[in-house]
Each structure stands twice: as C-alpha cells, then as structure tokens.
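One structure is given below, encoded as structure tokens.
Just one protein chain is left out here, and the rest sit where they should.
For reference, chains read A, B and C in written order, and residue numbers begin at 1 within each chain.
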Amino acid sequence: MTTARDLTIKTLGEGRFDSPLGPGKRDFVSDDRRILLEDEVGIGAAGPGDLSLEKAGPRERIFFDPQSTTVAVVTCGGLSPGLNNVIRSVYYELIHNYGVQRVLGIREGYRGLNPAEGSPPVELDAAFVHDIHNLGGTVLGSSRGGQPAAVMVDFLESEGIDILLCVGGDGTQRGAHGIVQEIEKRGLDKAVIGIPKTIDNDIPYVWMSFGFASAAEAGQQVVKGAHVEALGAPNGVGLVKLMGRNAGFIAAGAAVASQEANFVLVPEVPFPLEGDGGFLDALEKRVVERGHALVIVAEGAGQHLFEETGERDASGNVRYVDIGVFLRDRIKRHFQERDIELNLKYLDPSYVVRSCPANAWDRILSDRMARMAVHAGMAGKTDALIGFHHQSLVHVPIGTAVGRTRQLDLHSDLWQAVLGCTGQPKW
Amino acid sequence: MTTARDLTIKTLGEGRFDSPLGPGKRDFVSDDRRILLEDEVGIGAAGPGDLSLEKAGPRERIFFDPQSTTVAVVTCGGLSPGLNNVIRSVYYELIHNYGVQRVLGIREGYRGLNPAEGSPPVELDAAFVHDIHNLGGTVLGSSRGGQPAAVMVDFLESEGIDILLCVGGDGTQRGAHGIVQEIEKRGLDKAVIGIPKTIDNDIPYVWMSFGFASAAEAGQQVVKGAHVEALGAPNGVGLVKLMGRNAGFIAAGAAVASQEANFVLVPEVPFPLEGDGGFLDALEKRVVERGHALVIVAEGAGQHLFEETGERDASGNVRYVDIGVFLRDRIKRHFQERDIELNLKYLDPSYVVRSCPANAWDRILSDRMARMAVHAGMAGKTDALIGFHHQSLVHVPIGTAVGRTRQLDLHSDLWQAVLGCTGQPKW
Amino acid sequence: MTTARDLTIKTLGEGRFDSPLGPGKRDFVSDDRRILLEDEVGIGAAGPGDLSLEKAGPRERIFFDPQSTTVAVVTCGGLSPGLNNVIRSVYYELIHNYGVQRVLGIREGYRGLNPAEGSPPVELDAAFVHDIHNLGGTVLGSSRGGQPAAVMVDFLESEGIDILLCVGGDGTQRGAHGIVQEIEKRGLDKAVIGIPKTIDNDIPYVWMSFGFASAAEAGQQVVKGAHVEALGAPNGVGLVKLMGRNAGFIAAGAAVASQEANFVLVPEVPFPLEGDGGFLDALEKRVVERGHALVIVAEGAGQHLFEETGERDASGNVRYVDIGVFLRDRIKRHFQERDIELNLKYLDPSYVVRSCPANAWDRILSDRMARMAVHAGMAGKTDALIGFHHQSLVHVPIGTAVGRTRQLDLHSDLWQAVLGCTGQPKW
Partner (left out) sequence: MTTARDLTIKTLGEGRFDSPLGPGKRDFVSDDRRILLEDEVGIGAAGPGDLSLEKAGPRERIFFDPQSTTVAVVTCGGLSPGLNNVIRSVYYELIHNYGVQRVLGIREGYRGLNPAEGSPPVELDAAFVHDIHNLGGTVLGSSRGGQPAAVMVDFLESEGIDILLCVGGDGTQRGAHGIVQEIEKRGLDKAVIGIPKTIDNDIPYVWMSFGFASAAEAGQQVVKGAHVEALGAPNGVGLVKLMGRNAGFIAAGAAVASQEANFVLVPEVPFPLEGDGGFLDALEKRVVERGHALVIVAEGAGQHLFEETGERDASGNVRYVDIGVFLRDRIKRHFQERDIELNLKYLDPSYVVRSCPANAWDRILSDRMARMAVHAGMAGKTDALIGFHHQSLVHVPIGTAVGRTRQLDLHSDLWQAVLGCTGQPKW
C-alpha cells in the first residue's frame, strides 16, 4: 500500500544556519535516524522489512533564519482537547528557544487564510497565550472546509509567512498538502507542517492523537453515569452515544476504562441488529437475566443498517443517520412488542467529550508534537505530518497519511479487552 | 396559604426511653426550639410573624427502644447525587450511635414495599454500605410511581418495620403521607419520616436539597464546554438543555457559576419567542454583534409555547414537549430564513448532571439530613419531612410541603445574578 | 456584645442619581429591608429580638455618577478559591450594568496602595478579566500586612478612586476600617466596601465564605487518599493536616464529606493528648481493634499543648507550632514505646486546598458577593462588609465584624455530624 519512497520527507534544502538550540542546550536528532514501521517478527508476521519513518526532533542545522522568519499556526475542523496547548507550545518554542520574532495565529481555520472569508490573523504574544493551556477549544477559532490553495498561498506571500503549521484532521491535512503543491508550483521557500488532530484517533501513523485520552476520560464518566442510571430503575438500560465517525476508539476506550458496558457497537463491526444472536436479542437476554444493561454506541456504528443518503456535511463527510436515536427507539419498540418492562436512559454527551481542557497526558503529547512541528519547520522540512509510532514521534509525508482512516484493529489488545470485559459476541 | 397549625409535627407519643446519645455524647435539641419562617423585616416585608418550624436534632427522650426497633429506608423516583450517602449515614447513625440491630434497605422504591411488584428488602450491613458513599445513584434501586398504601402498610406490619424513611420528591412524599394516614387508620405505632430528594431543588421549605450543588457543578462543566464550542466556530451558538421541570435552579446555578451564558430560559419566565425583543430576535442580535452566543434552557421552560398534550409519565407528571430540540430547530430555521451563518452546537447532557457522585457539600448535606431523619423517627415523630430553612435543618409536616412546587423567586439574589451576568432582557 | 446601633450602615449621603439598573432591569432593594439576627425561638432561645442586618442589593437611587466614578478592587492576604471570580464580576457589574468607565485592579494587596512599596494599578479591561474565573489565585497578586492609612488615602486621592473594594480577611477588613477613618478625617466622599475572604470560614456574620466549599472538596479528596493509604498497609494510620488556624470548619467539613475520619482535632476542642481517654490512647485502641485509623488535624488545633512562643508572622498572627509534624512524631513514639506496628502516612496538602479554582457553589457565591459590593459602593454605603446571614446577603458594619473569630459552634449540626460519623469522644 505504501512504499519506502512514500516515507521520504521533503525538504526545502540544506540547513543554512546553526540551530540556536545548540550547543549544549538540547539534543539534536540527525536526519538519518528512523523508526521501523514494523516491529513484530515471527511466523506470519510482517517482519521489520525496509520501511521506516524519519524521527522527529531538533536538527543541528536549520533552513530558516530565526531572526527573519515568520511562522503561522492554524487550527481547523472540530475541537479536540490540546489545541490551545499546541498553540502555546508552538509560540514558546519559537520565541523562547529559537528566538523567532513573529508568530501569527490564523483565525477561524483555513478561512483566516482567505481575506475574503475570515478575520485577519493575530500576532501572538505572551499575554495572549499565557493561560490558554488551561482552556478547552481553540482561542484562534476554527472552521470546517477548505479554501482555494492559490488564495491561501497568496496570503502566505502577502503576510510574509515562511512556515505554516496546520493543526487538523484528514481534511485539514489534505488542505495542507494542496498548499504545499501550490507553493512548489510557485517555487517558494515555504514550509508546511501538519500536526494531527483527531478526537476519533483515526489518523494513520498516529497511534495516539492528543485529545483522545481526555475524550476517553470524559466518555467513561458519562458511561459511569449511564451505568448508575441503569442500576437505578427496574430493567434499566443505559444507552450512550459517543464520538467516532469511522473508528470506535473512544467507545472502546470508554468501555474498557469503565468496565461497565455490556455491548460496544463500533463502525468496524457491522453487527446484526435483529434475529437470533443479533444485538436486540442479546440485549433482551441480558436485561431479563440481570435486570440492567449498558450499551455504548459510536456515532458511526450501524450505518450498514441504512441506505446511503448521499448527503454531506460542511467538512465533506457523508452525513450519518443518528444511530443513537435510532437504537433508542428501536430498543423501546423491541421491548414493548415483547411486553417486557424497560427503563431506557439515553445519554448523548456529544461535544462534552471534546470541549474539555486536555488532561495531563494530552498536555504532554500536544506539547511534544507542537515542538516537533517547530523543529521540522525550522529545519526546512515540508509536507510532513508529525506522527506517533511505537514510542517515538516521527515525520510522515502528508500525502501518505491522508485519504485513509485508521480504524480499530479488531485483533488489537484494545478491542480484545473490549471483548474480554463486555463478554459481547464476536459478531 | 399555610397556618401555624399546619406546621405542628405529629408524634406517636411521649419519649419512653433515654436516648443512647447521652449523656455527654451529643447535644440534644428540645421540641420547643423552632426557627421563624420569616426573618425579613422592614416596610412591606412579611415580618417574623407567628409561624415557625420545629428544629431537627436528637431528642433526649426517644419513643422507640433501639434494641427492638426495625428501620427501613426506601429511595424513590429519579436519581440525585447523595442518595447512597443518605443510605449509608442512616445505617451508621442507627447501628453505631443508637444501637439499633436491624436496618432494612427497600429495593426499587415503593415497589419494594409491595411483594407482588418488587424484590424483597436487603438487610443492610457494613459490607453492603461500606463504600457506597463514593458512588452515584442508589444501591437500593428506585422506581417511579406509587403503590397502594394498604399494601405497603401490610408489608410494614409483616416485616415488623417500625420506622420508614422515605427518600424522594413530591410524589414520594405524597406516598409517605398516604402511608401515614393508613398507619393512623390502623392505630399503629409506626413512624414515617421524609427525606427530600429533588435534583431540581423544588421542594418547599428546603432551600437547598442534596444533589443540587453537584448538579450545578456538572451543569456548569457542560456549559463551559458549550461555550468553548461556540467560540470554536464562526457564529457559534451553544445551546444547552439542563434539568428543571418546574423550576430553573440548575439552569440559573450553572449560568451564574459559568458566567458564560447570554440567555437562560426557565419555567418561571414565559419568554416571548418571536417578534421584536423576543428570544430569537435577541439571540440574532447577539450573534451578529459578537460572533457567538450561549443559551441555557431548562427542560420545563417554554411550555407556554405549546398546546397541552395531557399526556403524563410514570410519575404522573405532565409530559413536556422537548424544548431543547424545539429551540435547536427553531433557531436554525430563524438564521436560515435570514441567511445568517450559524454553527449551532446542541448539548443535552440529560442524566449526566444527576448520576455523578455527590460533591463535598452534598455529601455533608445528605449526611446531616440522614441523621436528622433518624433522630426524628427514633423520637417518634411522624409525617415529617426534613427541611432546610435559613441555616437550620427543621421538621416540616409532609402534608404542608407536598403538592406545591418551589420555584425560582425572580426577586432572589440568584435570579438577579442571572440577569446581572447574562444581561438578558427581564422578560 | 453587639447592639442595634452597631449594625447601622454608614452612608456618604442621599442617593443623587437614578440607578442605571432601572427601570425594569433589576429589582431594587430598599434600605429599610433587614434580616433578623436571630431566627430561633423557644424556651431558652435568644428570640428574634431587635437586632437585624441591612439587606444587600441594588438601590434605586445611587450616590455616585457612573460616568465619572472610578472604582478599585484590591485582594489581600492568603489565597482563596473565588478571588478571580470576584474581580471579574466586579468588573462586569460596573462596566456592563452600571456603565462605569474606569475600574482599577490594585496589585499585590495593600502594598499596591502605597507607591513606595508596590506596583502601580492596572486598568481592568475585558481582555484582562475574560478568562480569569477559571483560574485559582488572584491575577492581581496579593500580600500580607497593612500599609499606613494616610498613605493609602493619599493614593486614593491622587488616583481619583471613589470606591475601594477590599477583598480579604480580618486583617484586611481592619485595614479597610482604618482607611474609612482616614477618609472621614479628611471629609472625602469615598466609599470603602469589604468583601469577606477567608478559607477558614471564620469571619463573623458570614456563615459561608466563598472558597470554603472548594477547600472542603479539596480537603476531602486528600482525606480519601489518606484513608486509602491507611487501608493499604498493616496498622495503617492516615494523618492529614488541613487549614484552619482558629476555626476547624475545613477539617470538620472534610471529615463529614469523606465519612472516613476517626478523629478530628480542631482549635475549638482542647483535646487531651495523653492518659486514659486521651487522643493517643483512643487512637491506639482503634488501631489495635480495627487495623487502621484516620486522623484529621486542623493547623490551629492542639496549641494548648505548647507554651506560647510570642512569635508572629507577616500578617501579625501568632506563629503556631506545627501540630501535624508534632503529632506525626508523637504518634510514632507512642506506638514504638508499646511495640505496636505502625504504618503512619502523613499528608500535609497545605496550599493545595486553597489554590484550586473555585467550584460551582463558590463561583456563584463570589459572583453574588462581588455584585452586592458594587451595589453598596455605588449607593454610597461605606465601612460595610458583605455578610451572608441565613439565606440572605447583608451589609455588616466592618467595625462590628472585625477583631473576632467565628469558630465552629460545638452545638451546631456540623460539629454534631462530626461526632456522629467519627464516634470520637466529646472531649
């Protein structure tokens, strides 16, 4: 699917300046250090092979002169805990450590790179960023959807922006890739670095994105509440809808963390709804036997049960049927038809799981990714996404990472743990 | 509306035993100590008047012999943080301090008092209650709706229950009052004490019920999340539905705590929806001027906008139109018709605000109320609800407290604080 | 102790302007509305009597012209959750609701009113206060100790400050009272309003100060941790020191909230340390019988065990012996001498309980107090402290409130609840 050549990182050219992080201030990482894509060996395993990812980190020689470099950061798409932490760490790494003088915050996502659509950028300073790491959301605002690459590169030129850091998900990174292509067409010395942001944890080469642990934490709180509700009424059923359009990581994480769920429905598993051994049947049995049950459903689960509508939202994603509401009504009907008492409590925390401030782990992760993006940009790398592979931060060619979704590996420990703690059928 | 005679507490008779809490272990409160109903004086004020409420607390002489008394506790209706704390403190006050030998936990609300409907009671012991104060919900289960008083009193007789502690809201206390009347008809020496439970904080003579502070805490977290979402998208509007069928305390509390809301819609204020100065108009102005807005709506708000359906739920409450979903759609239409961009984020945390464990304040309050209920029951008081008036816990005749709803006083500091921090019109 | 005359609030003169809060925006409170000091009746009770406190709230006629009034707010002494909330609500009530144009934040407590000592004030604006309600501490800084009243009034004059809002504890309010006296001596039209800040909850006429509920919450978390530690080792003893120099409210609150403590030592109870029935003896019995124990000690407890040193700290308070460390060592020695295994875990969370952001209740309370202080100042009241009595916010003459400590009433429900849930002797 990917080849070794795919994993080579583009660069604007040789490092022309000594990094101000040396000597003796930070440890440099040389360009040839790489992390193997595969680390599993044995009969039937892929084996280490030739594929590897360039390690992230500060380079000894950098491409841009800190004194005269302007860097801009833009946050796009839906919110994720850690966005403000990224903005703040980008600022401080540039200003304190590299001695860069001008860091711009782009307002309202890619709209802010189109003067006809959005607000002008804000020049970041200490007063602006000082306390933002304690806030959820993004102080720069965000928006969905793209803008014409030509318009955005015009803007980079007119504002004198040398490095653009694009924080966002798949759509955002596709946008970033387009900007790079336009930059190359014009032969400009401008770097574009992607920082992966996905509450759903579904970007390839990023085994854990910032925000995910916070969302799992918030999600499990809701699940615990639903469990309490299910126990608090005769034949109580808690039904919780959690985020996860294409990947069930949050649902799985909240399930294993809470240990209370009996069923976890995710996009990766096209579960049978009706019939013997189907979801409704299994739920009924559980309720009749134990007097209560708890169901977690990811928003993207069960779409196989519906005809495609073809509708799309502002980000260009297929509009899904609301599986939570559907299941709520369907379960009620099922029990009603069988004349079995049911006290169904439906919880749809929606944005609650993603609008919270980042927890400690996500604060650490977003800080590290932010600083790595700064290092990559200053070193003249471009078209590169900061990835997280095994235990290392790496550079991934944006073009290789986009257009695909990372889903739950059903053989993974995480999903096996879901099976282990729910006892649900391996549909 | 109420007369002095209304506020006299019924008793089963003279105290026949010395309380095991004395001498020198606890401070006794004599029956004649009372708290004035009114404490405000001045031109136009009600003045102290003659009305007062009996102070709660341990009595020096008690009616029941701890050695041979059986006490039962039942939790009814919807959940509220603090229920398990009440159960646990009831148990420990009885066992450790009064030396009572047998405390029963009734399962699944009033159903558990009807052998034909519910599960048999559990005899509480230390292993059962040891860690429950850290859990939300009720370990005894709950249910909505009543059972025939005669059946329940039959059960009290057959189980030898001398004191019944009924933890619940208006419906529950009406049920408790019915039990008392049946007990009196039969001439039995059984005490029934009510402990007020209402997440909506809407029981008269209880200025702050346990669970309310926790719900306000949870509610404000959601409101903060909605604010973050509103800021995170162009013309972002956060719309949060919070609990509050007949009273807007949680909405008001979350609004003042968060300081982020621009509009707080509560049952007490029949706000105009359309037209100049109406809600939609005011919201539109705010969004156009400031680029974002935050709306909190209590579930019982805006019912004046709909025809009554006459439908009722399991607790006998009128079924309401879902004002949150209605406003969500109505706001979208309003902006669409005017061709104004809108990014509406709807958050309906539903049970999230009431299924959490109790916070410190509610833990203190539920402990105090539980112990007061034990004191009242052991002293042979009956048909009494534990109230919270000024800074004191008091006894309120159940018949006087039920059948009415405590609503937000629109002249109160709390509602005035809402007006102060939202700047919303005084509709 | 206090007389009716003591409770009269000073005023700079008749209201000269219509309040911009009317007509129809807020509800006005007239000066003659008062809350009875005593609300308890019955044999041996004080009875309502003549004493009452003036109700706080917006007045219809105000003394200061909003257009030309400068208001300053100063935060002094130790931190308390809610300080930033007070600053922010003061700002918004003045700017949004009264239309005042200039609000100053005094830096570093009273030092900031002495140009020789502190930093110049900051003119508050929306950018400065926007997000501070989510932060613990005070963005204005603070300091302990006073400054000469004459110097501070010089500063008020030179800066054109008309209203000074002093947020602080006993020492701060004594300082405020001194400023009023200097203002009166000079015959100036300047108002000084006190807002009570005390993590220890020990200011008279303020039955619950903002910050206290947050501290009780934080305190109970530590207590729960200590309980976990005590259970986690053979003969484990958790010893937790909590704040409370002269009053044991935090210790008592954390004890009742957690329900885990076996001993709560507070300044109000000069417990016996040694001998039969003394603390060490009782602790030993508990550990031997049950295998673990939990002790909460307020920092001001047990000072009767030591000679007075006469030393004083920067705020002028007597320096206490560290009772936590003393007990830790004394308990160890006691068990060592008796050759009983002991695993003592000492937890001194110190500033942890007061540096956290305010919880929802404290956010509500600090908002209300802040707005009431603004109303009082704008109405030309002076030398008045915002009090909290029964369920109402009131005005208390500062001179009447200062110089005394509010302590735990050992007959109160709270302390009785401590006795109820610890089972400790009523020393």
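The rule we apply is simple: a contact is a pair of C-beta atoms (placed from the backbone, for glycine too) under 8 Å apart; a residue touches a chain by one contact, two chains touch by 3 or more.
These numbers were taken from a predicted model, which means no experiment stands behind them.
Only one residue from A:G160, A:G316, A:G403 or A:G423 touches the chain missing from this view: A:G423.
Only one of A:D32, A:E289 or A:E337 touches the absent chain when the whole complex is considered: A:D32. Interface note for the absent chain: among A:L7, A:C166, A:I199 or A:A254, the touching residue is A:A254.
Across the interface with the omitted chain, subunit B contributes residues 127, 131, 134-135.
Counting the whole complex, the residues of subunit C in touch with the unshown chain are 79, 108, 111, 118, 135-139, 141-144, 221-222, 224-226, 228-229, 231-234, 345-352, 355-356.
Where subunit A meets the omitted chain, the residues involved are 24-27, 30, 32-36, 39-45, 48, 52, 55, 57-58, 85, 88-89, 92-93, 96-97, 133-134, 207, 213, 216-217, 219-220, 224, 253-254, 256-259, 359-361, 363-364, 367-368, 371-372, 390-393, 410-411, 413-414, 416-417, 419-421, 423, 426.
Just so we're on the same page, only the chains that are shown with their structure count from here on.
For the pair subunit A and subunit B, the distance between C-alpha centroids works out to 41 Å. Centre-to-centre spacing of subunit A and subunit C amounts to 44 Å, using the average Cα coordinate of each chain. Under the contact definition stated at the top, the residues of subunit C that touch 2 or more other chains are 134.
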